[in-house]
Structure formats: C-alpha cells, structure tokens
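A single protein chain has been omitted from the complex, and every remaining protein chain is retained in its original position.
So that you can tell them apart, the chains are marked A, B and C in the order they are listed, and the count of residues begins at 1 in each.
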C-alpha cells in the first residue's frame, strides 16, 4: 500500500488548527524555561527507530497464536509495511532483518525498494533459537555454547552468513541473542558453556568488518528455564570486553529480573563505553513484549534521561542502535508499532526538557525533593505537540493512528495481499 | 508555625500570570473535549488526603535512621504540621492517629486545635507490631493470632481502647494492620492462627460503633518473613466477609507481591462492595514506602481510573478512606508529603479526564489500541493547572514546594521546637 | 510398548539386595521413632498421580519446539504411554484428557484399553486458549469472559461437550483453566469480564452431574500479559463460592506471583473447604512447567505437609485431584514424568514422617527452632526405600528410570510408531 503525500496533507488539514494552538502554547512555555524548541524538534525529526521484520505480523505465545489479516509474507512486503509506517510517522526509517527468513533473493532490488521508502538497514539478527527444516544439527541443547563442536561450527557459520547478508544490504551491526542455556540444575557446566560461547563469538568476531559492531544481548530466562548463558548485563559485559572494541551490549527492556533498575544498568554500560543499543518493549511480569510505554512509561523516561545525560549529544548522532522488539499478539501490529514509536519519542522529548544544570546542582546538594521536581516537571509536560510538529516538518501525519484508521490501511493491505 | 494568608497571597501573585496562561489553555482544550473543568476543579477542591501522624518525622530502616530537625514530638505539634501542609495545599485536611503514641491528654483542646486548622479525624490505627514499655505480654509471636489467650485479649483490649480514643476525637474508622505471622515453616499453624485472628477481630468488631468501619489490611511479608496471617486481598476479604457489613479491606500500595495487578484487586474489592480505603505510597522493590508517584505514576493513574469507574460518583463523596502511608527517610517529611498529595491529585485529575463512553465502546469492541489511546490521552495531559486552580480557589499556594521553601518553613519549625 | 512383568522382576532382582539393606535400615529407624512403616508404604502404594495426555509429547516455548521421537499421536497411543509409566512405577494410574484433541472415536474400546492398563479417568480439561480449525468464533479476546455473547455461548457449549466426553469414559471432574484476560490497561472492563465469566461458569455448572466437581484454576499472567480474569486464589475462591458445592479451586504450582507462599494458600483453601486439586510442576522464574521437585523440593514438601495436616486422613482417601502439568521441552517426556512422580511421592512420604504431635506442641509454644527441627528431620530423611518398597509390592520397578533406559523403552516406541 502506497501512501499519497496528498492524503497526509489533507489529514493534517483537519488537525492543523488545534495543533498550532497546542504547539504555540507549549513553545512559548518551553522557551520561557530557556529551552530551544527548534533544536528539540529538529532532533525529533532526526531520531529514527528501527523496525524488526518479525514485528509486522501477529505474534503468539506457547498457548497459541491468533493471526490477523493482510500480514506480509515476503521480505519485500515487510519492507512495504515499514515504508507505510515511515510515511505516516517519519520516525521508522530503518529495518532490522532476521536471518534466515529475510534473505532477499534479489538484494539489489530490495536495496532500491528500501531507498525509495527512505529505509536504512539496521542491525542484522542471527537466529539459533529454533531449528530450520534443512538444518544438519539441532539447537535443542544450545548453539554457540553446545558441547558438540560441529553444532557450534554450524551456529558460527550461520552468524557469518548473516554478516554477509548484512554487508550486501548495507547493515553495520550484528545482534546475537542466544537462547542458549539449561532447563535443569546440573544439565550444563556453567563455566565450560560460557567459555565455549566466548570462543564461538570470537570466531564470528573475526569475520566482522572493521566498521561493524557486534551486539551481545542478555536475558535471564525463557526459553531456558534454569540458566541462560548470557543471563545479565554482567555476563554480557564480560563477553563484550573479552571480544574487543567492536563488541558492545544490547539492552532489551524485557530481559531483566523483576524490579531491576534498568536505567542504572544503562548508565553503567555507557560509563564502561560498552552500550550497544536497545530493544524497546514494555512488560508487567516477564518478557511480555508489549507495546513500548504501555505499562511503565516513567521507567522509559528515566532510561532516556540516562541516555541524554550519558551521550552528551543528540541521540541521533550517537552510534547506539534503537529498535523495537515487541510481540503484537492482540493488536494490529502496525498500530502497535505506531504507538510504540510515539511512546519512545515522547520519553525522549521529555528527557530533552530536563534542566540538567539544575539537576546537577540538586544532586551535588543531595536534594532528592528538588531532583524529583526537576525530573517530574519534564515528565509531566505534555510534549505531544513537539512530536506532531516534527512529523509535520517531515511530511508525516499529525495523528498517526487516526490517519492509519481513516485511510483504511489494514483493509487495503488485506485486499492487496489476499 | 502559622501560615499567614497574606504570605500565600503574595506567593501566588508571583505565579498567577503564568498560571492563568496555563489554566486558560488547558481549560479551553478540555472544554473542547466536552469536559466540565469547573466540575473537575470543584472535586479537586473537595478531595482530601489524610496524613498519618507518624509520617511527619523522618523514618528509618533496620539499618539506621538519619533524623531531621524541627520534627514534632507531641500530638499537638503533629497536628500543627498537618495544619501547615493544609494551609499550603488545602488538600491534607485530615489526620490519622497512631495509638498509643497519639493519645491526647486534653482531647477537647486537641479537637479545638484540629477544628481551627480545618483538620478532620480520619481512621485511628492500633499498633500491635511492637511492644510498649509498660506492656504485660509481648507481641513477639503475634497479637490477635497468638497461641496464648491472654496475649490475644491484651491485643483486643488495645484495639478497643483505640476505638475509644477515636470516639472522643470524632473518628469513624479503625484500621487494623497486623504484623502477625511467622518467620519459619512449621512455626505457626496456618489454619489455627487465621481462626484465632478472626475470633479476635470479632471481639473488636463487637465494640465498633454502628457508624464506624473496620479496615483489615493485608501484607505479604515484613516483618513476618515466612508467612503473614493476612497475606493478601483474598485473606483480607475472607475476614471482612466473615466480620460483617462494617468491615472492609484496606489496600496499601506497597503490600503486594512483585508485579501484582493492584488496580484489578481494587476493582474486585469494589465489585464485592468491600473496598475500605487506601494507604498510598510508592515502591520499586518491596514495601519501600517512597513518595507517592515517585516510581510508578502510571500505575497510580490506573488505580484511580478504576476508582472513578467503580465509584460512579465523585470520590470525595464515597466513604472510602484516603491516606498516605510513607516513610520519609531522606527527604524532609513535609516536602515529601506535599509531593505525595500532589501526585495523588494529579492521578485523580487525569482519571477524571478519561472519556468513559469512548472507553466502554472500545472495550465492547475489544479495541485494545483505542482503549490505550483513550487512557494515555488523559494520562499525558498536563493537569497541573487544574490542581493549581483548585488550590487558588481554596486559598492555598500555587506552588506548594516553592512556597514551603521560600517561607523557610523547616527553619521556622527548627527554631520553634529547639 | 508392553512391559512384561518378568522384565520388571529381573530388573528388580538386580537391585533387591541393596534395597533390602536400605529398607531394613530405614524401617527400623522409623519404627524406633514410633511410625508405622507398613501404613506409610500401603499409602504410597495407593496414592496415584494422574498424567495429562498433553504431557506425553515434547513441549515447546514461543521461540520454538524441538520434538523428540516415538511420541504418541492418537489418544490410544497416549493411553499406552501412561500404561507404560504405570507398569514401571505403579503410581500413574490415571489419565487427564484434553478436549478436543482426545475425543475418542470408539469410547468403549478406549475404556477397555484403560481398564486393562489399570488407568482411571481423572479430570477432563476444556480448552478455550486457542482456536480450532473448524471453530466459528475466535477466542482471541477471551472465551467465557468475552464481550460477545455468541463467543461465550460457544465456549460454554464446548465445556458442556467436554463434560459429555468425560461422562462416557467415567471421569468425575472438569477443570476450567481460562487464558482469558487482557494485554493492556483499559482493554477489558475488570468487573464486567469477571461477571460474564461467572455467568458462563454458571451455565456450565448447570450441566455438571451431581457427582462431579468443577475446578476453577487461577493464573496471574501468560498468555494474558496485563490481567487475567482469574488471576489468583482470591478470585478463584470467589468463583467457586458463587458457583456452589460442586465447585472448588485447583492449584497449579507455577501459577503464582514471585515468592508467593503456596502452602499457605493451600491451607486456606482447605480451611474454606474449597481445595479441588493440584497441577504439579516446578519453576524458577515463572510458569516454567519444569519437572516436579527439580528446583524447589522443600516447597513441595511444605505443601504436602499442609495437605497431610489439613486432610486428617490418607491423601489417597480424599477427593482432591492430583495431576502433573509440566512441559517437557528438553527431556524425554516419559523420563520427565517418572522423575516428577518420584518427587511427588518423596515429598508425600516425608510429610507422613512429620511428628505432628510434637509439631503441634512446638507451635503452641511458639518454638520456631523446634518446629524447624521437626520438619527438617522428616525432610532430611532419605525416604526413597519406602517408595521402592511400595513399587515392589505393586509389581513395579525398584529403579524406574534405570528400568526405562535399560529396557530401551524409547527406542521401542520409536520403532513401533515410525
């Protein structure tokens, strides 16, 4: 489905008056506080969030899956869906591929398609958490950590193949998430499986181009229910340090034990110069993979507060990776993604409002009351007009979800694809 | 310390122009959405949150306590502190007494003092979680649940005494939080200790005046580290049902296992007509007793969303109890309370903005995306001008924390009390 | 695969000498403590644990499934597998059917097969957590709680059909586990969805034969990631109470928030006369569905301690249901089940060793040290010889896992079925 710029324009016509009122009020308020609204809006235009190819279809749980209609099947269709999102919100200008599913048959054509849609190629993702039909060895008992050398070799080669695919399309990073671990005490030798994993990663690392990054991603459990090899940021950092400069840690917001202080982990990784990027999602209980910002928006803000503080520059200028990793079980995946991107940018906008000089002063004085006032003043500000303004400047829709629904996007996709 | 109305007025002069701008913008936006701003502000004026007498001093942990200065010692001083808060925010017009510490020597004088400060007497709280110097039997192994009849009798009599104190000052409810439980498997017979607790509560219930309520409060752990007798809302509801119409369940936001869906529990208690009231606070890990809204403001909003939905009328018109129960370990307790009250009223104001008809429609259509849009639209709205307007109408300060600091309240208290 | 009694006998010949030594030592020790070993062994012979039909195949996670070989496809094959287990351990003499998958084409034949294998029909399980190919309405947004009456009707009728199947084979109970819930705040009206669920359950309850029980099963999350309709024992008990005498609560060990005191919940349900039965499994993080006793064997013992205490008679004489509900992702399902049954019976045997009079005395005296000594004395006792003795008496194998492996059971099943 192709979005006509005119449709966006006519959608915006409906909301522009109200938007001007909102934006003017907010601008004048923020300028009074000494903030440069222009600079903030500019950064909101530049800041892009990658969409993984697997997030465009309805997800599921081990108990079942309730598919929606009009979902993309080929990688080209997935690119089209991201193009649709990007046309609507001008904030989703990157795709993260999942290999083997997304291997393009005609890479040149795909690159051209992406270029036309304004979409870049973000990190490529290897997959050793399930077996493929034609696979020689099974990953039932692990991949890079496996006791059997030939299984490890197969998994290493898969990762190298993923790099090759990435090189063709112009990706610059590889994300390695490992399902490897054990289901029961005693099943796996903790130290040996960690060593084997490191050795396998080193083999992959050797094949990493000089201008690439390798992201190690931790997760405490699921699908391994007793131990995961890379269970937390501590283990992930050990790996990244042992691998070298081109390795860094990726933080998935759902991959933590209950109550973990994620923003502190983010700060510590920045301090060690080993933050690689993010998999954004939200959760209440576990790795629920819900819409970003749907459960803990304040935590998201606090994470962006650390990012802004730690980066010392606009986030769009850093080399950190930004991606959504959610499972859209009961929402239309595209609507879910529009909501997620909106929540991420709201949190970022709020973090840009924080009065850092005043905060530093409060911190030096151990003034917890004042520090909270400063953070919550930013958080309580309704920043949505800033996002809308950025979208207008970028030729996108003032109200993404409304546009998507009014333009019958899903219905069109169903018609096109059935 | 007495707050002069003139000081408030001159404080407000400084902020009134900015406030008018903010309020006018917000009012016109909300009225456009079909909301009655007048009605909302009126309710924000009426809605009061009780302050427990123990929240006026610095709290502590088992590792130590770092007291502040100028803290109240006598109950009269505690009343004065609440009067100070109420003069500043016009939202803290009730006190919750803790017996035996707050037994007034001259009840009439105290009643008069409270009246002059505009403070009502909320629930009275019994205490059987620690021993008093002159106490015959120890509560080391429980109070209302104790295996020894004479200990139970002592605890019952204490609760009756608390009711008597409450009757004198004009309170209408008794909150029973029990530290009773066990530290180790086998220590306590689960069924017998529950039966004994119920029997003891029945004895207290007999002495409850007809127009009073008894609140049972659950907590999973601390100070009992293996089992608590009233460990969750299920047990609390069992007790309240077995006691009768004058018993209901009190929900402390920090008294739940990790990740509990508290708003659903609130809804269920309302449905069973057994919601009694709240102890507000916030937490990240456990019963941390932090400033309300400092960690999970969205959860607080979702709770108020259920309250507004379940009440079917203004919350100030219900007979539910509203109280802060926090421990101010590192903040000035009065500043902490000002922040807590503000956070509570922000959540309530946001909940009043929810378009309930649209929400009901979305729910009937299983439209999770739309339902989220509706809730988050309300939540993302910056409602602070509504609270400020309510405070102005009630003769209180536009910026409570700023007022408190500018007027050197803490310094004055230190001077007065040292 | 059919197990020849002679094979068992020759297996036992290998271990009998060592067993006699172990059993004699343990018997004399326990008799010295005043216990009747004969009575305990007798009860271990009688106590049977049901196997659900879905536990005979390799399970999976949302990330994939690594199937094993020789797994049963038809219900008849599933019965055969349970027959195999029962021949080996003489403790798995019941099957729990899952409808629609297990609807027998020739019920009479199936009944006869079960009879020959010594297998009874335990609770029948309805399924509304995933859609069947021929299904008219989808359960994507719930079943018994659905906003659409026709979906609820379909789910009710499915449950009635399940009862009908159960009546044919001789089952006496229906287990209703609901995946119903919501993924996001606002999506579902808590009160209305609970009411609709209750109404649906009442419709099913009407069709329940007089000598049947209906078990309501709670679960805090998964697959619903924001709220479940029957999220905890409090809600389950509300439903069971509102339904009537034939309704009771089923406890799945993995369906609790982190750190919940499950043994206390069990005690409370017994006290309210609403304990229905168990789904046994183990877990470290969430509803991991691991082998029973593989992570928290002491918790399992404490649960059995409450059961023995609360029952006041041998557990095999109660009407409580006993079933394993685990997902065997990386173990041979049959070996996993043998380990699970062993762990359950070990916990039960240990609980029978507890000196209840001494424990009661310690509890009355609040002697936590003594209470712990009493419980841990029982727990630390190596009771495996009691189980082995019971198996010998029942004609089963002294070492079930060894027998299963030595007899090449899996290999035989693979040969038979491929």
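Here is the rule we use: a residue touches a chain if its C-beta (ideal position, glycine included) is under 8 Å from a C-beta of that chain, and two chains touch if they have at least 3 such contacts.
Model, not experiment: these values are computed from the prediction.
Trainee: Of A:247, A:375, A:397 or A:413, which residue touches the hidden chain?
Mentor: Reading the full complex, the residue touching the unseen chain is A:375.
Trainee: Which residue among C:69, C:116 or C:382 touches the omitted chain?
Mentor: C:382
Trainee: Check the options A:54, A:141 or A:215 and report the residue that touches the missing chain.
Mentor: Result: among the candidates, A:141 touches the missing chain.
Trainee: If the missing chain were put back, which residues of chain B would it touch?
Mentor: Here the touching residues of chain B are 59-66, 129-131, 138-141, 179, 183-185, 187, 220-223, 225-226, 258, 283-286, 288-291, 294-295, 327, 329-331.
Trainee: Need a quick check: the contact residues on chain C for the chain that isn't drawn.
Mentor: 18, 21-22, 25, 29, 32, 258-259, 261, 284-285, 291, 293-298, 330-332, 335-336, 339, 346, 366, 368-369, 372-373, 376, 379-382, 384, 401
Trainee: Please identify, in ascending order, the residues of chain A that touch the omitted chain?
Mentor: Against the missing chain, chain A presents residues 140-142, 147, 182-192, 194-195, 220-221, 226-227, 231-235, 237-238, 257-261, 263-265, 267-268, 270-272, 302, 305-306, 309-310, 359-360, 362-366, 368, 371-372, 374-375.
Here, only the chains that are shown with their structure count from here on.
Trainee: How many angstrom lie between the CA centroids of chain A and chain B, rounded to a whole number?
Mentor: The separation of the two C-alpha centroids amounts to 39 Å.
Trainee: Per the centroid of Cα atoms for each chain, what is the distance between chain B and chain C, given in Å?
Mentor: So the centre of chain B lies 43 Å away from the centre of chain C.
Trainee: For chain A, give me the residues that contact two or more of the other chains.
Mentor: 258, 284-285, 291, 294-295, 330-331
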